[in-house]
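Note that one protein chain of the assembly has been removed; the remaining protein chains are unaltered in position.
Up next is chain A:
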Amino acid sequence: MNASEIGEFLVVLLILIGSIISVISALGIIRFPDVYTRSHAATKSATLGVLLSLTGAFIYIWLTDHFISVRLILGILFVFITAPVSGHLIIRAAYRSHVEMTEDTVEDELKPVLNDKR
C-alpha cells in the first residue's frame, strides 16, 4: 500500500462518512417532533456532512491533479461560518413568531427574559 492509495482510502472514507451523515441529518429532519429539534439536526449534522464531502473532494483533487483548490478551502470556510448562523436566524424567527414547542418540552428559559423586555 503506497502513499497515494492511503490518500485515496482517506478520500473515500471522508466522502462516505459525509454522505452517511447527510442521510442521518435528513432522517433527523423527518423524525424529530418540532421545528427546534429539526433545526438541530438540519444545521449541525448537515454542515458536518457537507464539510467532510468538500474536504474529501479537496484532497482528491490535490492528490490526482496536484492542484490545491483554493475555492474548495473557501467553500469549506464559508459553509462552516454561515450554516450555523442561518440556523440561528431561522430558529429565532420561528421563536419570535411563537411556533409551538413539542409537548415533551420541560423548560423554556427564554420565555421570562423576552416577556420582561416587553
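To be clear about the criterion, a contact is a pair of C-beta atoms (placed from the backbone, for glycine too) under 8 Å apart; a residue touches a chain by one contact, two chains touch by 3 or more; residues count from 1.
The criterion applied here is as follows: contacts and distances are computed from a predicted model.
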| item | value |
| --- | --- |
| Absent chain [UniProt protein name; select from "FAD-binding FR-type domain-containing protein", "Electron transfer flavoprotein subunit beta", "Phenylacetate-CoA oxygenase subunit PaaI" or "Multicomponent Na+:H+ antiporter subunit B"] | "Multicomponent Na+:H+ antiporter subunit B" |
| Candidate in contact with the missing chain, chosen from A:27, A:74 or A:99 | A:74 |
| Given A:6, A:68 or A:85, the one touching the chain that is not displayed | A:85 |
| Absent-chain interface as seen on chain A, which is shown | 74, 77-78, 81-82, 85, 88-89, 117-118 |
